[in-house]
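The complex appears here minus one protein chain, its other protein chains still in place.
And now, chain A:
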């Protein structure tokens, strides 16, 4: 990576990309969250975006990595790492050397352990703040980025974070654009040597295709057969709810209003 080529006024963004795995065919592809991260970076005004991957270069991964190039990039930096290596030191050194303002990563890899820990370890090592689960970057000005974080239930939260920072991308971020074949062919993969640290722990674990998780049984702890039967056949009943009869609509509305306030769903 070439730190000195960073334009002064432009925002230096590095997107960490990985090789994904198609859930049905198992073939290599752009990892979904990483591709969304690239899309997010593309949408930033006045940004200089670099792609960074640490891993092996072989037939399967090359096709996947060229998929990212097809989103409109000339080059992708590839830190050469054998299978089963811990890519953290290599990535951390490369980022320290390049010094981007914003690093974008996916939340979890689609291959390997997929623990989603890498961005956190990078942030800890570089001493940068980290924000997880982004839906959008709303703007960057004067070293502070305004971000939109995706929360469960379709909610969003607005955050401000001081740069440099690491952010991870949620599936709520905009879908990635199609990868164009021509640019994907033409793009360069800049292979660079990097320190290799084997991941010993991972090698010790046994991996097997995910088993279907047992469905939780509804265990009914009842003393008699009748109670068990009733529990099995029961309708969902709250029981013991408060019933307000013979009241004016205003009083009723008051009670509902109080409950909604208590639950914090009114804004």
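The definition used in the following text is that contacts are C-beta pairs under 8 Å (C-beta built on N, C-alpha and C of every residue); 3 or more make two chains touch, one makes a residue touch a chain; residues count from 1.
To be clear about the criterion, contacts and distances are computed from a predicted model.
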**Message:** So one subunit is absent here. Using its UniProt record, which name fits best from "Membrane protein", "Electron transfer flavoprotein alpha subunit", "Cell division transport system permease protein" or "Sarcosine oxidase subunit delta"?
**Reply:** "Electron transfer flavoprotein alpha subunit"
**Asked** Which residue among A:97, A:117 or A:232 touches the omitted chain?
**Response** A:117
**Complete:** Contact residues on chain A toward the hidden chain run 21, 23, 108-117, 120-121, 123-124, 129-133, 146, 148-149, 151-162, 165, 201, 204-211, 213, 216, 219, 221, 224-227, 235-239, 241-250, 252-257, 259-260, 262-267
